[in-house]
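Please read through the structure below; I'll follow up with questions.
The complex is shown incomplete by one protein chain, all other protein chains being positioned as in the whole.
Presenting chain A:
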Amino acid sequence: MTDAPAPPPVAEDTVVRFLRGTRLQHDRVRDQWVIQAPERAFIADPIAAEILRLVDGTRPVAAIIDILAQRFAAPRPVIAHDVLEMIASLAQRQVLTA
């Protein structure tokens, strides 16, 4: 949807989880990560897959940022920007919820 409003921002202390009926799954045949959702499966790009693999319903967004900043030896503000933007977008697309 091109005319969708910008997603509302997500705070770092938010705990996000998958909405029921939505999950990350490894597609063995095509060797890629996919987001399974009602009546559609879409490919999770590598960044989305890294983030979503850390979504467990207990970890706050800040912890996800910390883990990825360490894993990729990248400045935390850069990772934080990407993670918050991705999570807001996935929440708007009804994949994740607070």
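Following the convention adopted for this analysis, contacts are C-beta pairs under 8 Å (C-beta built on N, C-alpha and C of every residue); 3 or more make two chains touch, one makes a residue touch a chain; residues count from 1.
Operating definition for what follows: contacts and distances are computed from a predicted model.
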item: UniProt protein name of the chain not shown, from "TRAP transporter large permease protein", "Response regulator", "ATP-binding cassette domain-containing protein" or "PqqA peptide cyclase"; value: "PqqA peptide cyclase"
item: Positions on chain A contacted by the hidden chain, ascending; value: 1, 3-5, 19-22, 25, 27, 29-30, 34, 36, 38-41, 92, 94
